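Single-structure report; data block below.
Missing here is one protein chain; the remaining ones are kept as they sit in the complex.
On to subunit A.
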Amino acid sequence: MGRIQLKSVTKSFGDVQVIPPLDLTIEDGEFTVFVGPSGCGKSTLLRLIAGLEDMTSGTIDIDGSDATDVPPAKRGLAMVFQSYALYPHMTVRKNIAFPLRMAKLDQAEIDRRVEGAASVLNLADYLDRRPGQLSGGQRQRVAIGRAIVREPAAFLFDEPLSNLDAALRVGMRLEISELHERLETTMIYVTHDQVEAMTMADKIVVLQAGVIEQVGSPLELYRTPRNLFVAGFIGSPKMNFFEGEEAAKHNAHTIGIRPEHIAVSNTEGTWSGIVSVSEHLGSDTFFHVHETGLAETLTVRADGEVDFRHGDRIHLTPRSDVIHRFDAQGLRIG
């Protein structure tokens, strides 16, 4: 139903090419996340798929038919915007019913679908309110409701959670994941937050400057990042990178080790350094270690019970089986 295929798509604004030729296939029913730093072209890519921006060249197939010149309304896609883009002068009911009214469905069908969406999203009590009277999370749900009543081939989400507070974001993340399990519709989700990408995605597309750096499942990206950029972007806290002598021992230009793959001890280890900051999260503790002779700062994750303080000497042992090796071009070796 919702297979989307991009073939050598490019986009330029004036002389600036923001998306160099790009190929990507999104399978039916897949939850795909576009992730990358600000300005990497992920939102532009989503808007190209939606049809809100015109492609400079290339083609896009939706459900096996060419949709390159099809206007946004006819592509059968529904979008949830960052600002929610609710219609402020309409009640929640009218907001959700708007796409159905535009499609000229009969009133009984419209009512049935709106009631259905409202019960799925717990909005039944708010149908006669206006968007201005709702909280951020409720507005977000109305925007999703407006998308699901259309029964689209695919949903497009443009950083939908960035305007919510941290607690609500975790809640909405779960709700969107559950919605995907229930509807089994293709979803494309744009975010700059790698945690959202890791927790929600079936497939992550990492973008930088309009170029796809890697495509894969969250764990593939975590375990075998294709290059330095992906290695540094996926995973929190960030992977540690060393060059020089330590890297040469592993026959690589650069090696990377994740903070969670380093064991700490106060007596012995491969490396040692001085703790500058320790962050206690309760479940975990993060140490920022200086004077290791390897890099400016080394980040290490330890159990919540481990107690080192500022200025303490700490000994570190990396797990040798999970050291990532990169060549001079930053590409993965082995």
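The rule is short, and it goes like this: a contact is a pair of C-beta atoms (placed from the backbone, for glycine too) under 8 Å apart; a residue touches a chain by one contact, two chains touch by 3 or more; residues count from 1.
The rule we apply is simple: contacts and distances are computed from a predicted model.
Of the candidate names "NADH-quinone oxidoreductase subunit H", "Amino acid/amide ABC transporter membrane protein 2, HAAT family", "Homoserine O-acetyltransferase" or "Trehalose transport system permease protein SugA", which one corresponds to the UniProt protein name of the undepicted chain?
In UniProt, the chain that is not shown appears as "Trehalose transport system permease protein SugA".
Taking the entire complex into account, which one of A:103, A:124 or A:219 touches the absent chain?
The missing chain is touched by A:103.
Which candidate, A:146, A:253 or A:288, sits in contact with the chain we can't see?
For the chain that is not drawn, the touching residue is A:146.
For the full complex, which residue in A:6, A:77, A:92 or A:161 touches the chain that was left out?
Selected residue, touching the omitted chain: A:77.
Can you work out which residue in A:85, A:195 or A:295 touches the chain that's missing from view?
A:85
Could you list which residues of subunit A touch the chain missing from the display?
50-52, 71-74, 77-79, 81-83, 85-89, 98-99, 102-103, 146, 150
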